[in-house]
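Complex shown without one protein chain; remaining protein chains in place.
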Amino acid sequence: MRHHLILRVVTKFLAGTIMLFALYVQFHGDYSPGGGFQAGVIMAVAFILYGIVFSVEHVQRVFPPWLVHKLVAVGVLLYAGTGVYSLFAGYAYLDYTALSPQHPEHGQHYGILLVEAGVGITVTAVMVAIYYAFVGRSPLISDEEW
Amino acid sequence: MTVLTFVDLTLFVMMVITALAVVRTRSLFATAMLSGVFSLLSALLFITLDAVDVAFTEAAVGAGISTVLLLGTLALTSRYERPNAHSPALPLLVVVVTGAVLVYGTLDMPSFGDPTAPVLTHVAPDYLQRSPHEIGVPNVVTAILASYRGYDTLGETAVVFVAGIGVLALLSGLRRRRRKDEGEDA
Partner (left out) sequence: MAVSIDFLVGHLNYWLFILLMMTGLYIVVARGNFVKKVVGLNIFQTSVFMLYVSMGKIEGGTAPIFPTDLNIDPEVLYSNPLPHVLILTAIVVGIATTSLALALIVRIREEYDTIEEDVVQEKEAKIVEEENKSFGPALGGQE
């Protein structure tokens, strides 16, 4: 992709903007369409776009594979851990009133925030890990044959 | 009873054309692109059906990630489909019979957009009424997804996790070229 100047310049600008938009969608999932899944996919797209236009080695310097593989598990752990914390606090599994016993509505807000964060982290990491896995395989068709 | 508007019908016709093009084309690259187009058109149709969260997810997932994965697969497999050796009579028969049975099944369903449909009683108005007091989050879909039906979302996150692990297990190893004379590792 070295000779596609416009793609390279636009991608350098877009990658950061896409990540910002992903964070916006994640945190505004309470007030507008959005939430963990959409935000996770959009954040992964930022990294994948950078990896397609520049090389995978460049993007793996920023988001190395060992970090990706750990984040895949961290998100699910965060989600399930919220439930387990509720169990230890004496409530039912995933009962958000455990997070703020005096104000149940605040507990719901905290709970939804934590849970959606877990979902967003896992989805981002899984999409980037799948992309790394596909790109890491040496291709059988050379670039000239395309 | 809602009449399907002109926009709905136009989108639907475009989707049918895209699906028929996927049936007919033999280039797999064109198939990948057409599947992205189909996902984008279905996202537009979801918006006309008042399902904005679903449209957002379908556009991001279907037209974004799915196309990238298909192209990644094409780079590792082949570019063209072999011409079909079997006659299309039996698949066509199966499809027509299944479609007829499904149409027979929809004859009892309520009309499109009917406010008195059974699916709109019991649980849904209950959630819509309880959600502002109990959860206080304006987006009801997020409230149901993360709070009222939180277990389902935990299962869904686990499914995504397992898919990631599965792809890593399948594609992370060294690629061995199984040629009859060489035994080189990639």
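Things worth noting here:
Read from first to last, the chains carry the letters A and B; within each, the first residue is number 1.
The rule is simple: a residue touches a chain if its C-beta (ideal position, glycine included) is under 8 Å from a C-beta of that chain, and two chains touch if they have at least 3 such contacts.
Quick caveat: nothing in here was measured; it's all calculated off a predicted structure.
Seen from chain B, the chain kept out of the figure touches residues 1-4, 8, 12, 15-16, 19-20, 22-23, 28, 31-32, 34-35, 38-39, 42, 45-46, 49-54, 57-58, 61-62, 65-66, 69-70, 72-74, 76-78, 81-82, 84-86, 88, 91-92, 94-96, 98-99, 102-103, 106-107, 109-115, 117, 119-120, 123-124, 127-128, 131-132, 136, 138-141, 144-145, 149, 152-153, 156, 159-160, 162-163, 166-167, 170-171, 175, 178. The set of chain A residues touching the chain not shown comprises 31-33, 37, 123, 130, 133-134, 137, 140.
As a convention for this text, only the chains that are shown with their structure count from here on.
With centres set at the average Cα position, the gap from chain A to chain B is 20 Å.
The part of chain A that touches chain B in the complex is made up of residues 25, 29-35, 37-38, 41-42, 44-45, 48, 52, 69, 72-73, 75-76, 79-80, 83, 94, 96, 104-105, 108-109, 111-112, 115-116, 118-119, 122-123, 125-127, 129-131, 133-141, 146. Chain contact summary for the complex, chain B toward chain A: residues 52-53, 55-57, 60-61, 64-65, 68-69, 72-73, 75-79, 134-139, 141-143, 145-147, 150-151, 153-154, 157-158, 160-161, 163-165, 167-168, 170-172, 175, 186.
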